[in-house]
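My structure is below; once you've seen it, I'll send some questions.
The other protein chains are all here in position, but one chain of the complex has been omitted.
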Amino acid sequence: MTPVAAPFDVARVREDFPILAREYAPGKPITYLDSGNTSQKPRQVVDAIADHYLQHNANVARAMHLLGAEATEAYENARAKVAGFIGANRPEEVVFVGNASAGLNLAAHTLGAGLGPGDEIVISVMEHHSNIVPWQMLAERTGATLRWFDITDEGRLDLSDESLINERTKIVSVTWVSNVLGTVNPIAGIAERAHAFGATVVVDASQGVPHLPTDVSALGVDLFVFTSHKMLGPTGLGVVWGRYDLLAELPPFLGGGEMIEVVRMTGSTYAAPPARFEAGTPPIVQAVGLGAAVDYLSAIGMPAIAEREHQLVEYALAGLATVPGLRLLGPTTSHNRGGALAFRIDDIHPHDVSQLLDSRGIAIRGGHHCARPLHERLGVQSSSRASVYLYNTEAEIDTLVDALNWTTDFFKGR
Amino acid sequence: MTPVAAPFDVARVREDFPILAREYAPGKPITYLDSGNTSQKPRQVVDAIADHYLQHNANVARAMHLLGAEATEAYENARAKVAGFIGANRPEEVVFVGNASAGLNLAAHTLGAGLGPGDEIVISVMEHHSNIVPWQMLAERTGATLRWFDITDEGRLDLSDESLINERTKIVSVTWVSNVLGTVNPIAGIAERAHAFGATVVVDASQGVPHLPTDVSALGVDLFVFTSHKMLGPTGLGVVWGRYDLLAELPPFLGGGEMIEVVRMTGSTYAAPPARFEAGTPPIVQAVGLGAAVDYLSAIGMPAIAEREHQLVEYALAGLATVPGLRLLGPTTSHNRGGALAFRIDDIHPHDVSQLLDSRGIAIRGGHHCARPLHERLGVQSSSRASVYLYNTEAEIDTLVDALNWTTDFFKGR
Amino acid sequence: MDVNALYQDIILEHYRAKSNSGLREPYQAEVHHVNPSCGDELTLRVNLDGDQVVDVSYLGEGCSISQASTSIMTELVIGHGLAHGLELYEEFKEMMHGQGKVELDEDRFEDAIAFHGVAKFPARVKCALLGWSAFADAAHQATEGQGADR
Partner (left out) sequence: MDVNALYQDIILEHYRAKSNSGLREPYQAEVHHVNPSCGDELTLRVNLDGDQVVDVSYLGEGCSISQASTSIMTELVIGHGLAHGLELYEEFKEMMHGQGKVELDEDRFEDAIAFHGVAKFPARVKCALLGWSAFADAAHQATEGQGADR
């Protein structure tokens, strides 16, 4: 079962995702437009997981037997696949953690160990809570100051305040792609400015890696965090990529088995990266699953996937523009724009929109999407968000637009 | 496919574990005696995982649609199942984390936030590195003192030093069952002594919950940590049980989505337990898998499993005693003893023992089993360890004993 | 899923024209309740005189269910004894967790019986209870405050 090759054949792709054929009512399949929340999984990924558990399961690194060797090879192969997928220089630059949030906390704890009053951390108002709260907690622990990039009226990062990044800046942590606005941020430029002042650059790539060809070297950043479950992989797995030189300098975060060199009653020494950051039994089979996901995405090709999603976003932007009273949050053109399509409909609360759509089997998200400061900045309490991935179709967008029109009528007509 | 019911039918149990039929050479099945490292998974668990991914996958809590509701229900059902399995008062006392190590780090960070010089933390020399290093790091961060229970010559916890737990003691963290010696520690008594001085009691139950009927209320402890992969469940999942009152008082550890109440640019407030301790997308499908594992174990019955393992351990102790030059680490009788059987063979290094056994398809572990201080205390650099679980047989023990005799001959005869 | 069963006319009417909305003085207790899954937030004040509920006022943004439920709740509790209001809360909660199997008494619950349909939508139960639990919490704080005053 090799996945489809270009030219992009969405019907063929959909065959690999049995859940897309689920029905919410007899004969009526669901419409899944919530991949920004979590993606669906192709059969290939689920098969790889089942096969590993049923045929090769053992603990890694420390097991000196047949299954142990197979499990270790599978786990380290997965690390190498992920490294290749994002353009890492070596597999040892890839650290497996529990999810993107765990990765960002690892970044905050290890980079932040030496911060103090007067030091500044810069994030942006469009960040996901997982790239806000760890830095707020760090600022509280250390007395450092948290500063924020604002956004422009169009929903792009506002880079006009030249003084935001300065000699006091120690860490800059921003998202590559906004999970609400869809905005693709100019990471390389921000990294250059931050590096000019000696700051370390962290990127929340949770909404980037699943959708765009990724080359961490070209982006020129220091730490780069993303999450398996949004890129066809299993839950329970996040990835931290770091420049090896930087990882080798960082103190450990979580302590435990496998991250040590020598444990003595009087104190312990720590292993080299990546082991230093992987305390205890790692998410072995989750890594194997992500390896299969990366194989799947690579076989289709990330450029082809990005191109296809670009088409879909253009189609969706045009469709949403026809719904009366609908206001899009974020850029209204597909230029430098990911697949998150957040919007408000006049006088209809997002929770009610979701409910009406769900009654037609359409899955979107309503609320603040873990980005409350952004919603406050935009002057809205919450929004609805549709989000697309490689398996979505123009017909599904039509279904969404129809249902939104019906929703407006439903509430207006009563 | 319901699992077997009592009387214990090991042949029927083994049918649920296809990996046990794997062959290391044509016609020769493997002998898996490394369950203390990680357990194998029954088909029921793997099927539950695959079914969830292929039919019910969505993000939890925040998704307001059909799949989101199903995923949330599955995840929260798993929490309730685990709570029931360990005798928790309510599901909200169960927190899902990445593995036992992550759980012990959570304990150290949240309980330890207020420690300072003069405060004491008590652990034991028989702890796994995952219940040592987090406390060493905490002591370093806060200036608190780390103190250690010693062991007796028989390999039991040495409780004779009455002054070890005293009015300066703030935290006592010990293992329920040793992963090397097999010793089952008298947790309830230790907890009582610690509580008399107002200390908080943490238990590393990683080797306990998979093998013994568990009732956290009866044990009378405060935090209780274990790991899914050693109890037929998936990798990538650990469990922290905590008394609700205590959890409600503890500060958060990792920051991010879903663990918050309100995020403002000026600061954030946090959700009630368990959400407070589950930042980001949780290990959803891993929890579902653990729920299936708990169902499997419960259908057989933990008392029956414990009784069966007790028989196996007695059989194994008798068998190992016949191997010339073999010295067991830990209690030599099956009284209050789990299924970890660590040993040394004169003049043969554990790594070489493992290699010879592996050539006959037998999987055991060699090294210090993440318990270097214990090995130092015992005056050995490393050991071999066989460990049993519900699917092991007397015939497999015979295979082990035969192979150990052959190993001795192999090295002696040359 | 029949959305008509959920969105009764009474609910949409209260959503469009909320009773007692807007924060008012005087009050003994103010609480801020949040539904983190959808981000709904509600600030609610209670003004007690002994064991009488003199006023309940609030400022909130939320879905039709949470807004209508809060609106109806204020109509049911203002001007009555606190014990009565808390009793209604307990019964309403029981109905909401009853998955459609528990009925409310129309004489005592008036417009609130429209929420019977909501009980069949587990995801919306929290919405319907947001205002009620904020009221109970604020009333609790207000009585504790009175106790301290004596």
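Things to note:
Going in written order, the chains are labelled A, B and C, and every chain counts its residues from 1.
We adopt the following convention: a contact is a pair of C-beta atoms (placed from the backbone, for glycine too) under 8 Å apart; a residue touches a chain by one contact, two chains touch by 3 or more.
None of the values given here were measured: they were computed from a predicted structure.
By the touch rule given at the top, the unshown chain touches A, B in the complete complex. In the complete complex, the residue from A:Leu246, A:Ala271, A:Ala306 or A:Val380 that touches the missing chain is A:Ala271.
When the omitted chain is restored, the residue from B:Asn89, B:Gln311 or B:Gln381 that touches it is B:Gln381. Taking the complete complex into account, B:Gln355 is the one of B:Ser298, B:Gln355 or B:Asn405 that touches the chain left out. Where chain B meets the missing chain, the touching residues are 349-352, 355-356, 358-359, 366-368, 372, 375, 381-382, 410-411, 414.
Of the residues in chain A, those that touch the hidden partner chain are 61-62, 64, 69, 258, 260-262, 271, 275.
Keep this in mind: only the chains that are shown with their structure count from here on.
For the pair chain B and chain C, the distance between mean C-alpha positions equals 45 Å. Averaging Cα coordinates per chain places chain A and chain B 31 Å apart. Taking each chain's centre as the average of its CA atoms, chain A and chain C sit 38 Å apart. Within chain A, residues 351, 355, 358, 366-367, 372 each touch two or more of the remaining chains. The set of chain C residues that touch two or more partner chains comprises 37-38, 41.
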